[in-house]
Each structure stands twice: as C-alpha cells, then as structure tokens.
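Moving on, here comes chain A:
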Amino acid sequence: MNAHSTPVLAIDSLRVEYPLANGSVFTAVENASLVIQPGEIHALVGESGAGKTTIGNTVMGLLEKPGRIASGSIRIDGKAFDATKGSAAGIVLGRDVGAIFQDPMTSLNPLFTIEDQLMEAMRFHLKLDKAAASARALELLESVGIPEPRRRLKAYPHQLSGGQRQRVVIAAALSCNPKLVVADEPTTALDVSVQSQILKLLRDLADSRGIGILLVTHNMGVVAQIADRVTIMHRGKVIETGSTQEVLRHPKATYARALIGAVPRIDQRLDRFPVLGDEGKGRAEEARAELRAKAERQEAGVDEAPILSVENLCVDYTTSGWLPGSAGHRFRAVDGVSFSVRSGEVFGLVGESGCGKTTIANVVSGLVRPTAGRVTYRGQSIAGEGATHRVGPLRQAIQMIFQDPYSSLNSRMRIGSILSEPILFYRLAGSRAEAESDVARLIEAVGLEVDAAQRFPHAFSGGQRQRLSIARALGARPKLIVCDEPTSSLDVSVQAQILNLLKDLRDATGLTLLLISHDLAVVRQMCDRVAVMRQGQIVEQAESETLFENPQHPYTQELLSLVPTLDRIRGETQAA
Partner candidate 1 sequence: MKARLFASLTVAAGALMGMPAEAKTLRWASPTDITTLDPYAHTESFTTSMLHHVFDPLVRRSRALELEPALAVSWKTVKPDTWRFELRRNVKFHNGNPFTSDDVVASINRILDPGARARGNLATVVKAEKVDDFTIDIVTKGPYPLLLNDLAGIYILDKEWMEANGALKPGNIATGVTTAASTAAIGTGPFKVESYKPDAGTTFVVNPEWWDKPQHNLTRIEFKPVKSDATRVAALLSGELDLIAPAPLQDLQRISSSQGFKVIEEPSLRLIMLSLNFRPELKAMPGQKNPLLDVKVRQAMWHAIDLDTIKKRVMRDKSRNTGTLVAPPVPGYAKDNDVPLAYNQAKAKQLLTEAGFPNGFKTKLNCPNDRYINDEQTCVAIASMWAKVGIQAELQSESRATYFPRQDRGEFDVSMVGWATLPPMDGFSVLSSLLTEQKDGYGGSNAGTYSNPKVEELTRAAAVELDEAKRRAMLAEALKVAWDTVAYIPLHQQPVAWAVRDGVDVPQFPDEYVRLWFATVK
Partner candidate 2 sequence: MKTLASTPSLFIRLGAPISVILAAVLALFLVACALLASWIAPYDPTDLASFELINAELPPAFTADGDPRFLLGTDNQGRDLLSAMLYGARVSIAIGGGAVLLAATLGVTLGLLAGYFGGRVDALIMRVADVILSFPTILLALLVSGIARAIFPGAATAEWAPIILICAIAIHEWVQYARTVRAATMVETAKDYVRAAKVIGLPVRRIMLRHILPNVMSPVLVISTINLAAAVLTEATLSFLGVGMPPTYPSLGTLIRIGNEFVFSGIWWIALFPALALVTLVLAVNIVGDWLRDRFNPKLRVKR
C-alpha cells in the first residue's frame, strides 16, 4: 500500500440533513470524515440509525430528496464530488465508483439477462461495442468465480442462487474498473458459508486490483475478518476511527468499548454481557421474585428427567394444487430429529437458514403438526403420536418468544391488553384488577416502567418490544419458553441486554429455555447443551463447552471456522 498515493475517497466534515414536515431538521450525519487509500477496505460500522448507510448512499450518489448535504466535502480520487447531483468533474458514477447492495435478490432487474445488465454500464461508460462488452462480461463472471460463466450470461437473475447473484452484483460493480467500491451490508442477507466466500472475494479484489472499498456493515465479525481500517459511528457521529486491530482490541471511546464488548464471543463463555447503563435492577428483581412466588412451582433446581423430549420428529410441507387430487410438491423440513431438554437448562438448536430449526420450534409450541414422531412434555405427548388437543395447563406450560419485535406485538392493542390476554385466558388472575397488577409486575420484571401498559407498541423501541414479548410469555407462567431467534433482528448492544434479561429470568424463575438461533456465538453464550442441525437433521449434539471446544462433526467444524468473529482479527491472524 502506498500511503502517499491519492486517496480514492476522502470525506471531510460531512453533514447530511433531512428537513422534516414540521419544519425542523433531522441530522443524519454530522461532521463525519474518513479517508480510503487504494487497495484498502474501510469498514463503517454502527448500529441502526448510526448514519452509516446515509454516508454510503451519499457516496453512491443515491442521496434521496429531501436529503441534502449541509456542509463538508467528498473527494473521489482527489476530485470534488457533488453528491446531490451525483457527479464530479472527471468522475463518473458506475465507472469510477462501483456499488454493491445488501440484498442480491432485489438488486438485479428480473426482466433482463445477466449479460444485459453487465453490459449496459460498459456500453455507456466505456463505449464498448456489443461483442467487446459481452466478452468482458464473461471475463468478469469468471473473475468473481461463477461456475459455468458462459451459460450464466444468458440466465435471468431468478435462475441464480443468492450467493451467485451477489457475485453478479460485484461483477457489475467491477465492470468499468472502478477505483472505489461502496458495499452496503454486502453479506447480511447471506448464510455463513456464502458470506465467507463473498468476503474472501472482496478482500481479493482489494488486494489484487487495488480497489478501495467502503464497507458499510453492522457485523463486527465481518469487520474483523476483512477490514484494514474501521470507523465506528453512533447517531450520525464518528465515535472512533483507526486500524481494525487497534479499534477492536483497544477501543478508546466508551461507546466503542460497550459496542465491542456486547458482541458475543465464540471463543469463551462469559457470565453476562457487559452493557452500558443500569438495567433497573432493584425493582426488576423484586418483581421477578414476586412472579416466582406466584408460580406454584412443584420442585426447584435442575431436574434430571427431561421436561421436553422430541422423538423421531418428521415434518413434511406440501404445497397443494388448487384442483382436488392434483398432488402438490412435497418437502421434508424436519427428518427424524430426536433430542430432549432437561428441566431448568437452556438448550440450543443451531443451524443455517432452512435447516428446520424453526419448524421444530413451531411443533413444540403447537403451531405446526408433525408428520411423524412425537413430542412429549413431562412424559405426556403434546404433538404427534398419541397427542390430544392441547388445552389448559399443557398449553400454558410452553410459551414462545419471537424473532421480529416489530411484528410480535399487535400494533392495534395496548400493551396492557396484550400482556393481560394470556393471564385472563388461562384464568390466572381472580379479577381484572389482579390481572392488572400482574401485568405491572411483568412489565417491571422485564425492566420497563409500569406506565407502559397504557401505551401502544409503536411507542417502544425494538429492544423494549422484545422485553414486552418476553413479559407476555412469562404472563402464562410457563415452564418452558421456546425462543425463536430472539435477538437476531436487534442491534448488538440491545441483543446483549435481551440475552442478559433471559439469563436473569432463567436464574430468577427456574425456567427452561429452548433457544433457536443461527448465531453460534449467541448459542455458546447462552446454552447448556447444543444441537447442530443441517438439512432437517441433527448432525451433532453435545454439552455446549464440549461442542465448541472440540467439535466432532465436520459440518460443525466448518461452521465454526467460517463464522467471522472478533477473536480472529485480520492482521493478527497473519501475524500469528
């Protein structure tokens, strides 16, 4: 790397504003500066609302009205760039700046072939004729590692897998030999294994072609794996900037420290996540104790007999044709899965998307009926063979919390009604007043203020909603809670709080948790025992520590090696 060459991107004191309908102004980015040298990957990280995407869009010339640049400058390859117009003297967007978007499923036009979409930029920017453009398109596909590139040229986007589409998007970004590529969350929509390939590809491009890459992401692991330098943003402001190693290992700013501390580690298990601020301990603990007293528990402590046992579970999905008799397509989502959960433990189910883990959660909580096998709760069949219609205490015993905090609360109901619904339905309170006081206890137990009951869900942030979702599940006084990806749509600092809350609740009330997650680090931090799933089957099942320290199955090993984590930081691994 030549430190004295012209930086491909230099942002200086950038301020981006959105005038609001009521006349005030929302500042999305304030006084942001950063510099990217050729061949350098510069990560822009932060939680949602940090302003990182706004910077990405501004550099791509996609800052949309009424957004405007209030002050500051952007220079691309040393030339001043007018982001509102999307132009700069001597700089052509698309030729000198390439773009990679988050979701490869939607960034390609479904009506045109891959070849069409690769060629158009070259024909406009490089004035290539059709044959030359086509030849170059083929070359590009080869260079991004798409198998059978000649055939893929004539394909339409929908005929490619997600990873292949993202490679096509990268190829399109590279088509005119850009100096700078802006990659906005390029791997967020992808599975771990594909993610790792795409990240390698990006690293190669930077190294071999000397392209500067602005990598916008929220994933610290990704940053650690490929970035040279990193800038941490929070609420539109740059918090800290520096080399990846320096920032990740020794963050100076408080926020940066908290943020990095909140990232679950895969290499070691911590008791709690370090989080910023106080979590309303006092009141919450009292409330939890009260809850625990109310739930008439038969026995305390970890019970050796399994509370839940899944035996040979199979689930088929059929897409039925609309005419009677026309056999639909059959798909086996879960294929002979057996495991058991002991009372009081946290059991983890982990796997990539589509492996069947959510289906199992649905079967356990009674949302889906199994095709074969059965599920028993304390020896009583609750799904599959011998299962009766689940009513009363059996229903009550197993509750669930969900992935998306924005859709898991009915936006047309007040929090009070949402939380009291299970209480009233299961007749856990003698009167409405008693139900109301129970609701108040629940709200306190998850660390919120009691007046939340009067409000509607939209008044709460994602993390708060997830707390309320947990409160609702607790309201039924369950013995087992199925947690389906409870933190995967949350920012990392919020995730840490929610995971802490779950741990605290488990400790306080002796709950059993079945945790479904794709995130190995989260599983390691939370679970006592873990089962790894692939394509509807469990490939490995073990005590958590055993599994992470000494994985037996090659798939588990592969997964563990691919996950980008903070403990493997670029530069360090090379050094080590």
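Keep in mind that, in the parts below, a contact is a pair of C-beta atoms (placed from the backbone, for glycine too) under 8 Å apart; a residue touches a chain by one contact, two chains touch by 3 or more; residues count from 1.
On how the list was made: all candidates are chains of the complex that A comes from, given by their letters.
No experiment lies behind these values; they were computed from the predicted model shown.
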| item | value |
| --- | --- |
| Of 1 or 2, the one touching chain A somewhere in this complex | 2 |
| In the complex with candidate 2, residue positions of chain A that touch it | 18, 21, 64, 67, 320, 322, 324, 362, 365-367, 390-391, 395-396, 398-400, 402-404, 407-413, 421-422, 425-426, 469, 472-473, 476 |
